[in-house]
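The structure that follows is given in the form of structure tokens.
Every protein chain of the complex appears in place save one, which is left out.
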Amino acid sequence: MSLLEIKNLKTSFTTEQGMVQAVRNVSLSVDEGEIVGIVGESGSGKSQSMYSVMGLLSENGIIEDGSIVFDGKEICPIKFDGTQKEWEKYMESIRGNTISMIFQDPMSFLNPVLTIEKQLIEPILNHRKKLNRDQLHTMAVELLTRVGIPSPAERLKQYPHQLSGGMRQRVIIAIALACSPRLIIADEPTTALDVTIQAKILELIKDMRKNLGSGVILITHDLGVVASTCDRVYIMYGGKIVESGTADEIFYEGVHPYAKGLLACVNNPEVDDNELRPIPGSPPDLLAPPAGCPFVDRCEHAMKVCKLYWPKEKSLSDTHKVHCWLTEKGSI
Amino acid sequence: MEPILKVENLKTFFPVATSMFGKKKYLKAVNDVSFEVFENETFGLVGESGCGKSTLGRTIVKIYEPTDGKVWFEGKDVSTIKGDELKKFRKDAQMIFQDPYASLNSRMTVGEIIREPMDIHDLYPTSKEKDEKASELLEIVGLKPDHIRRYPHEFSGGQRQRISIARTLALNPKFIVCDEPISALDVSIQAQIINLLEKIQEERNISYLFIAHDLGAVKHISDRIGAMYLGSLVEVGESNELYRNPLHPYTRALLSAIPIPDPHLMRNREIAAIDGEIPSPLNVPSGCAFRTRCPMAMEVCAKDTPKLRKVGNSQVACHLYD
Partner (left out) sequence: MEDIKLTADLFEPLSEEEKNSEFIAAKSKTYLQDAWGRFKKNKLALAGLAFLIVMTVLAITVPMFSPFEYDLMDLTSVNLMPSLLHPMGTDKFGRDIFVRIMYGARISLSVGFASAFICLFIGIVYGGIAGYVGGKVDMVLMRIVDIIYSIPTLLIVILIMLIFGSNIVSILIGLCATAWMGMARLVRAQVLSLKEQEFALAAYVLGASKMRILFKHLIINCMGPIIVNVTLMVPSAIFTEAFLSFVGIGISAPAASWGTLANEARSLIESHPIQIIWPVASICLTMLSLNFIGDGVSDAFDPKKK
């Protein structure tokens, strides 16, 4: 059984303009010891589907349908066995404990008036209450060492603003690791960082998986990041998953025009003067998403059927799945 | 050939408040930078955040005044121009900003935004002509003419960046500073913007100073690239040459850290990443600023500041090539 199994998740947001259908029928799974990438543009629903898992949707967001099974237990609020209060209590008990999240912007996540140590031991205090001060301190030092922060004992006494951007992101990762979570959701953890630091943080995420055996979900829009870290990849577009497979399948045998288009428009500096073939247009407006494939308006192979119907999932191998009418084209 | 832009020993320092009786401290954002940009050329500028590349770009378009050194634009010293000449400089030298959410006035419609430069410089006599020109510009950047009455917040990041490109094009400039125009955008949109900038360059003979922290994108669009570290240029070279044969250890580190969308390649790649992070520009290390993180630092690096000079086909500031 998978560590996390999402089936047909549907999440919407009520706004003044109408319902924004952010996540539409998303199914995905993550195993222990696996790094899974979710790739998509901003507004493709990749972050919102994970916020749905964490129970962190903003007030106007609701899960309309679907099931989320984490570690054998249903945690989707509409299917949860118990009242809303009990669900909230349960989510509190697993958040930061068995599931933890790494956010994009390290500065807004850390509390500026608390020392690094206070913030680091908070999840431990919340979830593992039987430790004394010395044990907590040793744990905090250990955590900072694990994420590669030099002279951890001094750093613990400092405040967030005294650290550089890369250091803060390491602290956030340390906080996420505090309770040895089984699933780590990293939401664009390196987008705000320089490439030199990004490489180190990605190494750290890979080490984490190796040492803890946790499952990792890495949300990103950068295929380069995925190539260097992920085992499996889900490509999301317009609130739907359009293709999924192992990293090799997606990068070398990609089928969906969006997945292929993403690769074609990334500059590969290994090649001199390679031509960039951008995907034309802009992502669909999810206030009124197209009935068929959300990518239809930007797709160079778009057909009449694409505008009308959403294609069924087609399995190309045990791991490689795609939703695209092009795969059916020959059979009619 | 005369360069369109020539930067000579440019220094931009910002005074930092210190204790009342202490010596006045300066944040040396740009420290002795010289380079040239020729007509129809794209000069790329890369470096980690905080290396002074944006300050350099802003000094060139006179948002900041230089502390020392000169900026020559079409043979004129930019710091002394006034009146009509300044107005002409404002028309010829433009800037595209990093954050597409902050660089457009959210209370103005797209039409008003694109018309503003025409209003300022009295480019077209009638309101109708201005509107027509604005629609035409919108189409050039791939948006629809009927978007003219909408407000910026209704657009996505990439669309907004295209609107701000349309705004600068209204002036038909000769030179544009592109200050990280793609780093806030999605990958699929980044390529659109880069291609758009290249297309415009071809059609209108514009020179770019393209600032970014992502060497991959910079390499694609640039003819020459300068790598910047703590306010100084450490290496300048033709872009393919710089990528194939980086001389400065910092350039090498930057290159090896670029994530490449190719899993096989990434799995077997050695990352020559450098340790630590960029020091504060308030306390620049003595000698070569990079020596504190350099894997090949020598004794001499702490003593002498290396000067940019020709090595092979590139210019580099490093004692390894003494």
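Note that the chains take the letters A and B in the order they are written out, and that residue 1 is the start of every chain.
Basically, a residue touches a chain if its C-beta (ideal position, glycine included) is under 8 Å from a C-beta of that chain, and two chains touch if they have at least 3 such contacts.
Treat the numbers as computed from the prediction; the structure is a model and nothing was measured.
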Sole touch to the unshown chain from A:125, A:153 or A:308: residue A:308
Out of B:7, B:95, B:257 or B:317, which is the one that touches the chain we can't see? B:95
Quick one: which of B:3, B:47 or B:117 touches the chain that's been left out? B:117
Candidate in contact with the missing chain, chosen from B:9, B:106 or B:286: B:106
With the missing chain put back, which residues of subunit B would touch it? List them for me. 58, 61-63, 86-87, 90-91, 93-95, 97-99, 102-107, 116-117, 120-121, 142-144, 147, 149-151, 154-155, 159, 164, 167-168, 171
Subunit A positions in touch with the non-displayed chain are 16-18, 280-282, 284-285, 287-288, 296-298, 301-310, 312, 325, 328-329, 332
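Here, only the chains that are shown with their structure count from here on.
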Averaging only over C-alpha atoms, locate the centres of subunit A and subunit B and give their separation in whole Å. 31
Footprint of subunit B on subunit A - complex, ascending: 41-43, 164-167, 194-200, 202-203, 221-228, 247-248, 251, 261-263, 265-270, 272-274, 276-283
Spell out the part of subunit B that touches subunit A in their complex, as residue ranges. 48-49, 142, 156-159, 186-192, 194-195, 213-217, 219-220, 240, 243, 253-267, 269, 271, 273-274, 277-278
